[in-house]
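Only one protein chain is missing from this complex, and each of the others stays in its spot.
== chain A ==
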Amino acid sequence: MSEETSQAAAMLPEVAQLIVAALNLDLDPSEIEPDAPLFREGLGLDSIDVLEIALVISRRYGFQLRSDDEDNVRIFSSLRTLAAHIASQRSG
């Protein structure tokens, strides 16, 4: 496992907790499966949620998301991809 991947894996519970808190979701953070889609049939998030999560990320980790950052759709495709993006931005 590369260092970046292991950092991202270590962040999964923290980012799950962040999503649940940012969106007031009625579920336990551990119920968010790392590879399940965050949109549509997974957690069912939409663009409003993405902005709410982005705001919490900017406050907690000190960086702003941009639409031209890599592939924006990919960043929010699952808990694992989001944690990986945060890990790379805060360490980079």
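The criterion applied here is as follows: a contact is a pair of C-beta atoms (placed from the backbone, for glycine too) under 8 Å apart; a residue touches a chain by one contact, two chains touch by 3 or more; residues count from 1.
By our rule, contacts and distances are computed from a predicted model.
A single chain of the complex does not appear, and UniProt lists its protein name as "AMP-dependent synthetase and ligase", one of "AMP-dependent synthetase and ligase", "Nitrile hydratase subunit beta", "DNA-binding response OmpR family regulator" or "Putative membrane protein". When the whole complex is considered, the residue among A:A16, A:I32, A:L65 or A:A84 that touches the unshown chain is A:L65.
Mapped onto chain A, contacts with the missing chain fall at residues 26, 28, 39-41, 44, 46-48, 51-52, 54-55, 58, 64-67, 73.
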